[in-house]
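Please read through the structure below; I'll follow up with questions.
Only one protein chain is missing from this complex, and each of the others stays in its spot.
And then chain A:
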């Protein structure tokens, strides 16, 4: 069965406080949907068919989607921290998110009003939603909030963060080792496909899963992915840094 595409709606300023409270309950689902989309995108960026060059257009579009999500998550940063602390274990949330994505469109339409993220700052002030165009910025602007973002996530779950980070690094090096010597050299050579290689390393933490039907989203709840999902974006930033060092050497 099919599900609704993820939509960000601008918060309607006319909503009363009740709508706001209902929206607070809906926030975890939106965030988890968004996290699932991010996870899915990172899996897609991984080179599944190592024999043939991946489609550059597809890779660019997925990478842009990842950037958009990261941008938005960065903007949500402080607000996100409050929310996650109150919802409990990350792995359970993971299961919830897949359920939501697999709901029929009618069920989704019934309960959920997904308000704009910007309204839910600490003070719950009735700020207008940011102009969506501001958030869809290019890659260059993502550089700035990276440090902020990683700091935020480290504050939140430092232990888990480190554990996942180590595991992800292991998986990356495992991916590299599995390749033939020639291709490993290629990764660090001056060849133009550096773009692909960066993506390989960035997404090396996810195992090679083939996405099938929507019901296949249940694979996100498997042990392998659940542990690496929860701090996926912080891992991403750390990995960026590590990868930059590796590539430049």
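One rule holds for everything that comes next: a residue touches a chain if its C-beta (ideal position, glycine included) is under 8 Å from a C-beta of that chain, and two chains touch if they have at least 3 such contacts; residues count from 1.
As a working rule, contacts and distances are computed from a predicted model.
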Protein that the absent chain corresponds to, by UniProt name, given "AP-3 complex subunit beta", "Isoaspartyl peptidase/L-asparaginase", "Serine/threonine-protein phosphatase 2A 55 kDa regulatory subunit B" or "Interleukin": "Serine/threonine-protein phosphatase 2A 55 kDa regulatory subunit B"
Given A:31, A:46 or A:68, the one touching the chain that is not displayed: A:68
Residues of chain A (touch criterion as defined above) contacting the omitted chain: 1-8, 10, 34, 37, 40, 44, 51-53, 55-58, 60-61, 63-65, 68-69, 101, 105, 131-133, 136, 138-140, 180, 182-183, 186, 191-195, 198, 211-214, 216-217
